[in-house]
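Notes for the one structure printed next.
Missing here is one protein chain; the remaining ones are kept as they sit in the complex.
So that you can tell them apart, the chains are marked A, B and C in the order they are listed, and the count of residues begins at 1 in each.
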Amino acid sequence: MAKTNALGLSIADYKGAPTTLCQGCGHNSIISQIISAVFEENLPPEAVVKFSGIGCSSKAPTYMLGRSFGFNGLHGRMPSLATGALFGDLSLIGIGMSGDGDSAAIGMGQFKHIIRRNMPLVYIVANNGVYGLTKGQFSPTSDRGLKLKKQGVNPFEPVDVCMEALASNATFVARTFAGDPKQVKTLIKAAMHHNGIAILDIISPCVSFNNQPSSTQSYEWGKQHEVLLHEMQFHPDAKEIQLHGEMKPGEVREVTMHDGSVLVLKQVERDYDPTDRFAAIRALEEAKEKHILLTGLLHIDTERPSLTELYELPDDTPFNRMPQDRLRPAPESIQTINDLMF
Amino acid sequence: MAKTNALGLSIADYKGAPTTLCQGCGHNSIISQIISAVFEENLPPEAVVKFSGIGCSSKAPTYMLGRSFGFNGLHGRMPSLATGALFGDLSLIGIGMSGDGDSAAIGMGQFKHIIRRNMPLVYIVANNGVYGLTKGQFSPTSDRGLKLKKQGVNPFEPVDVCMEALASNATFVARTFAGDPKQVKTLIKAAMHHNGIAILDIISPCVSFNNQPSSTQSYEWGKQHEVLLHEMQFHPDAKEIQLHGEMKPGEVREVTMHDGSVLVLKQVERDYDPTDRFAAIRALEEAKEKHILLTGLLHIDTERPSLTELYELPDDTPFNRMPQDRLRPAPESIQTINDLMF
Amino acid sequence: MAKQTQPASQNGAVVNDFSITVSTINGTGSQTSNLTITRAIFKMGIPVQGKNIFPSNIQGMPTWYTIRISKEGFLARREEHEIVIAMNPATIKDDIEDVMPGGVLFYADHLKLPIQRDDITMYPMPVKKLARQSGAPTKLRDYVANMVYVGVLAEIIGIDMDKIHAALDFHFKGKEGPINLNYGLIETAAQWAKENLEKKDPYRLEPMDATKGYIMADGNTAAALGALYGGVQFVGWYPITPASSLVETMNQYIPKLRKDPKTGKNTVVSVQAEDELAAVGMTIGAGWAGLRSMTSTSGAGISLMGEFLGLAYYAEVPIVVWDVQRGAPSTGLPTRVMQGDITQVAFISQGDTDAIMLIPKDAQEAFEFGWRAFDYAERLQTPVFVMSDLDIGQNQWMVKPFEYPTEPMDRGKILWEEDLEQWEKEGKAWGRYLDVDGDGVPYRTVIGNKHPKAAYFTRGTGHDEFARYSEDPEVWTRVLKRIKKKFENAREMLPKPEIGTMEGASFGIISFGSNDPAIQEARHYLKEEKGIATDYLRLRAYPFSQEVKDFIASHDKLYVVEMNRDGQMRQLLQLDVPDMADKLFSVAKGDGLPLTARWIMNTILEMEEE
Partner (left out) sequence: MAKQTQPASQNGAVVNDFSITVSTINGTGSQTSNLTITRAIFKMGIPVQGKNIFPSNIQGMPTWYTIRISKEGFLARREEHEIVIAMNPATIKDDIEDVMPGGVLFYADHLKLPIQRDDITMYPMPVKKLARQSGAPTKLRDYVANMVYVGVLAEIIGIDMDKIHAALDFHFKGKEGPINLNYGLIETAAQWAKENLEKKDPYRLEPMDATKGYIMADGNTAAALGALYGGVQFVGWYPITPASSLVETMNQYIPKLRKDPKTGKNTVVSVQAEDELAAVGMTIGAGWAGLRSMTSTSGAGISLMGEFLGLAYYAEVPIVVWDVQRGAPSTGLPTRVMQGDITQVAFISQGDTDAIMLIPKDAQEAFEFGWRAFDYAERLQTPVFVMSDLDIGQNQWMVKPFEYPTEPMDRGKILWEEDLEQWEKEGKAWGRYLDVDGDGVPYRTVIGNKHPKAAYFTRGTGHDEFARYSEDPEVWTRVLKRIKKKFENAREMLPKPEIGTMEGASFGIISFGSNDPAIQEARHYLKEEKGIATDYLRLRAYPFSQEVKDFIASHDKLYVVEMNRDGQMRQLLQLDVPDMADKLFSVAKGDGLPLTARWIMNTILEMEEE
């Protein structure tokens, strides 16, 4: 019998249409981790809403959570669609899938501005340093010096998705690697509990166009150069925290999320404080110098109000179920209004 | 008799149409400094090409350098216009005028990408933290907590133009203040000699909509909180450097530009190395914490090739004067091409 | 400009039938003075309309405000100015020339008059002196100086001082300080005029009873209020002239009108986006999620929204888009009016698309379409454009009071959990794009619906009736044909045209939007002065209904009057009635100013002669 979660649902209830992405594509592995995360978090699939732009990465939502609503929008415009849509029912969790082209090229503006607004959304950049769907052009995150078949050599310094997020004061910034599924899953779980924008820069190799070992977005490079900022465990309920195995107090940090869930970070090399934004910037700079793939939760800020909070909507009913008599002003008011004219 | 420069031109040759901006608008003072800088640099006005987006700031090019070509384009799209245009004749110097709305809202994408390409352009963001031309809405650089007449209170963390430029690896990043005309002028001169993108974030108060003393983009706040990173002198010709007055060796840094001109930086509080990008980020963070307006050349990198260099165009003739016989392949070639088909 | 002598009424006096143009420098606060004059006249019961002709700039440039006073209720712009008030040295020459023969010039006495005219009356006004004496703080000096012309004018043409006080009281929301300061100066100026000027001109106001039952409102405010009464829940916007004030005004009315009776919290989310792409993107997201959702823009904004609007069209997302049209192409004349986005909107995005357009004629209809637009959008599951313009949006219109929505909200075909259960029980299949009722409009579900079969996947790529990805040519064709059906069905659902007929009409006139007053007036002249009777159809929506076809069919010749260069509405009409396309003649001008009755009449007369 298939394993079920606390809701009595099996993993099959969280699947989507069969993938049409290439075999081995990093995006497929992200899809699996999203499915597992939502399943393990005991969220009904209806509680999640999927968004995406255009690209192979942006097709991913089709291949997961078939029982969740989804909107595969326009190239680079996922953030605005998600922003408008999620106001429809604030009890829902939004997951946005985007690509490096989608977010760092055409979508740079919306990427930066959804961060600025701190809109609650799990924002995944499936970063393969290339345009997959249009067959292998450079993306803004392509390595400098990368050589691609029809494109020659890329002369530009890559956009660093996490650095951009930090520059825009993102409240949750993580980098991870599709070749490290466990970490991907843990970060997705934590991101789903974050009250604000959660930027996940997931290095997700494109096996068709940018998986040569010299590319920093390849599986091989990632496997060989990944360095963990910390080891992570996510506990949806603070009470259940047991410091598993080798985790000893003093070597761990606990990040308590807005809803009381806890992310436990175990020190690997040094003590890293993800609430220190400047430390995150420094860590990124160092990683670049050392030529490593530094993964983990770079930064979190659980204090800043999210965009949806600013509006203080009625919270007894989802906004999109609000009946007519709570939306249309009372008939009496029209007289007052006309009196306000001249 | 009017003062003339080395070309025998008087300042009148560098003026534009009379300004229609508000009296006291910071942009007017930027206009004056651009005029002076070009005049003093002995550049013929024809050697400069002006670009802008849409906004009060973007109207500025009309009011200066009437003998220079100019293109007042679309809101947020100055960078792309300038990029294409300047390839027309690489001997010319481009000056782009933009506003905080123009560059940090609708133009965020183009702003980031012209930086990434290191396109040679003096890129001025006349930053008043408000939309002037549309009469006083919030801009992305508005202070958090800023209160504007019809707009309420701004709840968002402002975009830091310099931080954004640094995150994108800009090769010349400076912040200055329209209320400090001397510094503005010196930085514009240096920027004109930079072989790559030069981002000048000029705090330029909007006297009509955002000049209340509590606003960090007001004259009063600027005057009271400006802290210089260094004092500056610009020497178009290295040979003429004389360390004026109080400048003693050891207390100065010299930045030699691509064309041999030199920017001399005199230490004010501490020794600041503008070639260290990370130091610039740190300085910005500190300035934010200390609540000061830190001005000066935050960062410079004179090594990185510029976009125009990458193409190695013929340099004996401006590209837009190249005659037909150098642009159209020879008649013989058509046979070869047809043979290459099947 | 054509100069025509005003037909004087009895005793030489011209009563309640002339135009005043105030020429000032923008950013000096003259708007308050101009509104005060307009409102005071309105309160005197005299039909009046003010139009602001202003530059794209914040301060220091010439700006004109023209006030049409018409006892007959003709409130369109006129080209002739009986009275000119000159306050701007930069334009004084033109201003003097603009006074029609027999007319009046009021001028600030510090202005040098570059020319003299002996066919007009000239009144100097000691503007600076009185402003200085007013005791207003130096900072406000320029601002209150404009009150001088209010006072002088009031005295000379007879504006009721009580009504002026009422106008100020309204403007300053009862705040005594500014009311007294300004009123004091107006009184002083009036007194000065009384003592120092001798009335030599024929223009006079006399109280009437013709504005009772009317209000004065600008179209953007009306649109904002209409939307609030329409239950708007989400607004994504980006500032752009002349649309900005629509949402800005809405934002101000939200706490007043849209406090949830149950929780006391506001029920509108208004987000200033980073640009128009994001504004419409948010709006579409919200519409998709089941919120009543709108954006408002102009000019460039509409162009930038094209890609997203094609998505909303094909993915069938209800949203409302206000296009407060301004002078175009390109950045064009951003502070002037035009009706130039008609064909662009009709063909808004790549591929075959259609657009529903509502076309209000004034503030009152802006209010009505403000709420109705949501009903159409949700009923048809498609973007609905409201084609307003700068004249409607930013000027004050004398209109009937806003009327509370006459119909309950039509939320269209939405299925919730219990509906889906019911359908399941009845064995009815639900597919997001299934044409169950044969009207082309499918049923939709929205996020938060917890029924396990409620979810579907929305995309701009090819999809079948169950929202599944498809590249199948037949599926593609079928879906696009069904969508077309919605558009065809919309013809008879949207606001019907308004038709005015006369006995023995020589031809028909078709027009729309803010042209209406000028057309009404032109028809009056055609009849009165030329003996030419006309029929008139005012379009209120696109696609056109049967009435439009019938109207065209029943006339041999029709003039389509509009404010653009290419006769855009005529083009859409021609496409609709190819067999009658050659009966439609274009009377089009898009120079940034509202059309005038005289121009319309003369153009038609010329074309009649040809």
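Criterion: a contact is a pair of C-beta atoms (placed from the backbone, for glycine too) under 8 Å apart; a residue touches a chain by one contact, two chains touch by 3 or more.
Because the structure is predicted, anything quoted here is derived from the model rather than measured.
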For the unseen chain, which displayed partners does it touch in the full complex?
A, B, C
Contacting the left-out chain in the complete assembly, out of C:474, C:503 or C:556:
C:474
For the chain left out of this view, which of B:44, B:155 or B:181 touches it?
B:44
So one chain is hidden, and I want to know which residue out of B:29, B:68 or B:154 touches that hidden chain in the complete assembly.
B:68
On subunit B, the omitted chain is touched by residues 17, 44-46, 49-50, 61-62, 66-74, 77, 79-89, 91-92, 109-110, 112-113, 117, 307, 311-316, 318-322, 324-331, 333-334, 337-338, 341-342
Give me the subunit A residues in contact with the hidden chain, please.
20-23, 54, 56, 59, 74-76, 105-106, 108, 131-135, 137-138, 140, 150-152, 208
Listed in rising order, the subunit C residues that touch the chain left out are 55-56, 299-300, 302-304, 306-307, 310-311, 313-315, 327-336, 338, 340-341, 343-344, 346-353, 459-462, 471, 473-474, 476-477, 480-481, 484, 564-566, 568, 571, 574-575, 578-579, 581-582, 584, 589-593
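Rule of thumb we're sticking to: only the chains that are shown with their structure count from here on.
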Cα-centroid distance, subunit A relative to subunit C, in whole angstrom
43
Taking the mean of the C-alpha atoms as each chain's centre, how many Å separate subunit B from subunit C?
40
What whole-Å value do you get for the distance between subunit A and subunit B if each is reduced to the mean of its CA atoms?
35
Residue ranges of subunit B touching at least 2 other chains are 105-106, 108, 140
So which stretches of subunit C touch two or more other chains?
274-275
